[in-house]
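This structure is in structure tokens; I'll ask about it shortly.
Missing here: one protein chain of the complex. Every other protein chain is in place.
Entry: chain A
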Amino acid sequence: MLRENQRRFKFDWLTIILFLLLVTFGYLNILSASHEGEIQSYFDTSQLYGKQLVFVGLSFILIILILSLEAKFYERFGSVIYLVSILSLLGLFIFGKEINGARSWYAIGSMTIQPSEFAKFATALAVAKYISDLQTNMKTIKDQLRVAAIIFVPAALILLQNDAGSTIVYSAFFFVFYREGLQQVYLIMAFSLIILAVLALKYGIAITGIVTAIVLLARYFLRRKKRASIIQYIAVLAASVLFSYGVNSFYEHGLKPHQQNRISLWLRLEKDPDKLEKMKKAEAYNLIQSEQAIGSGGWTGKGFLQGTRTTGKFVPEQETDYIFSTVGEEWGFLGSSFVVILFVALIIRILFLAESQKSQFSRVYGYGVASIFFVHFTINVGMVMGLIPTVGIPLPFFSYGGSGLWGFTILLFIFIKLDSNKINEW
């Protein structure tokens, strides 16, 4: 009895408080974005806000369940959970229901469940389990490939179901791998490739080639000692040009038109005013409405349930991917900054806890949790404010949807459970 009590209070309450604040504030904004006219009953399950309240309630049952299981359970059954999750993704190809062009849902009666939301914690568990194995050395190519395969399988399945946004989330694991020993050259390469891709799209292959050549030349002359052979430099230059070419032709031929336009809008590639005007009504419409809604909030916002654009449903998808625009309009700069700070605090808290874990499994998993939250937060809020191209992924604890809420809750609370158990990890 005494032991049980001690254990309960070992949970990291700061994380739990941050979680509760996010969920509460998220629910309030869904209420704002989804209500029409007078609110008859907060529990009206014909309304989105009523449903979300039920999802929140159910998530507390999940939390109790997660916290009451043995911490060892997650490590021991990590692979099984992962396999079940992969099977659920595979099952979609047979039983899945298509919504908005993505075959990502199981329909059970009037309910829908999105397995990709649950695949994230499953993958995080599997990655943690693999990396924490004593045999694993992240500096070897063999293990790098194997662990890449762990994330590649769900990512590929999700991409095949036409949910590109959720696929990008799996890039979060790069942070985990890097923390666990992936060579620095990967980081430099990833960074270079991103810059190369942007340069190639914005300024074309020729300029990208010239810029690369200048950078390489500078490096060559600045590095008097241990100079690599000129051949190597030429190879890198050729590879860069080839990559630029590849990016451009992928942009031209590999992307769907709406994806092309999103990138074109982001990099301001389109100069033709007629086409721009068209885009404003299509791909850019959401973004323009969203930025205007956020901008109209001013310092303190228009007040809870008082947003004229939110009430008028000016921003499409406002209760899901664009929920942050409601925060912007109704709570203003102060409220939006508060949400940003809450997320930053949550992620840093998780990171801090992850670093203090004694078991590698817990640490890797915690790192995965922080990375996944980070990617979601960055892409979603960045997109809603027009900083990055439109990618449809939810904002954790804010966007409407049961699967999302539960997926993130499970993701977080497994870590809280693992963390509470660190004292026993010897």
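Following the convention adopted for this analysis, a residue touches a chain if its C-beta (ideal position, glycine included) is under 8 Å from a C-beta of that chain, and two chains touch if they have at least 3 such contacts; residues count from 1.
One rule holds in what follows: contacts and distances are computed from a predicted model.
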Of the options "histidine kinase", "Penicillin-binding protein 2", "Act minimal PKS chain-length factor (CLF/KS beta)" or "Aspartyl/glutamyl-tRNA(Asn/Gln) amidotransferase subunit C", which is the UniProt protein name for the chain that has been left out of view?
"Penicillin-binding protein 2"
Residue among A:105, A:374, A:398 or A:413 that touches the chain left out of view:
A:374
Which of A:347, A:364, A:393 or A:410 touches the chain that is not shown?
A:347
For chain A, which residues lie in contact with the unshown chain of the complex?
36-37, 175, 178-179, 181, 187, 289, 291, 294-299, 302, 306, 308-309, 311-316, 328, 332-333, 336-337, 340-341, 343-344, 347-348, 351, 355, 367, 370-371, 374, 377-378, 381-382, 385, 387
